[in-house]
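The complex is shown incomplete by one protein chain, all other protein chains being positioned as in the whole.
Then we have subunit A:
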């Protein structure tokens, strides 16, 4: 089997890293990196909103996606939309009517899978801000190669050579106290490029497995952070 340019297996993630509570003016913040890809997320809110944004039934969610260089264009606005829909799916918005939650995302480095990276960063920043969530969100990208094979968490170079891309986000499957895991809910799924139905379904399965591993990482990270902050207090 031909190995990938950074020596990973096809279904292997890059190394994950997460740091929270970096920004002192934001209610919550997180920096999430997958290998060389890195996104900084800041969450403000729930805070008061005015005018058109004010919804009497639920919190209004606003996402701003800033690329590493230059101004946000059509591509960034599309990503903003996807991230907003994802956040709306997981935040208990009905608990905070007439308020707004702003998510600001800044790409620090783009080495592929930046949407997945941004969703993961958003999830951790929301948790840091204490926004009530239905569960942990984890996202991952899968690229369909020219040869038809799938690769997990593609690099930017792999992404450019790929025939298609699938990015999936799941609300994590949480083992209950009885030890029976609940089914992970698909939260978001976006695709680009051309591939077959089988390849699509395979990548969803890959995504599901990878996301549960990412969620496990989040869980360890959160527990360690919480224990650490408790020791400081």
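Note that in this section a residue touches a chain if its C-beta (ideal position, glycine included) is under 8 Å from a C-beta of that chain, and two chains touch if they have at least 3 such contacts; residues count from 1.
The definition used in the following text is that contacts and distances are computed from a predicted model.
Note on the omitted subunit: UniProt lists it as "S1 motif domain-containing protein", one of the names in "E3 ubiquitin-protein ligase parkin", "Cyclin-dependent kinase inhibitor 1", "S1 motif domain-containing protein" or "Mitochondrial ATP synthase epsilon chain domain-containing protein". The chain omitted from view is touched by exactly one of A:72, A:92 or A:201, namely A:92. Listed for subunit A, the residues touching the missing chain in the whole complex are 48, 92, 127, 130, 132-136, 171-172, 174, 176-177, 182, 218-219, 222-223, 226-227, 229-230, 233.
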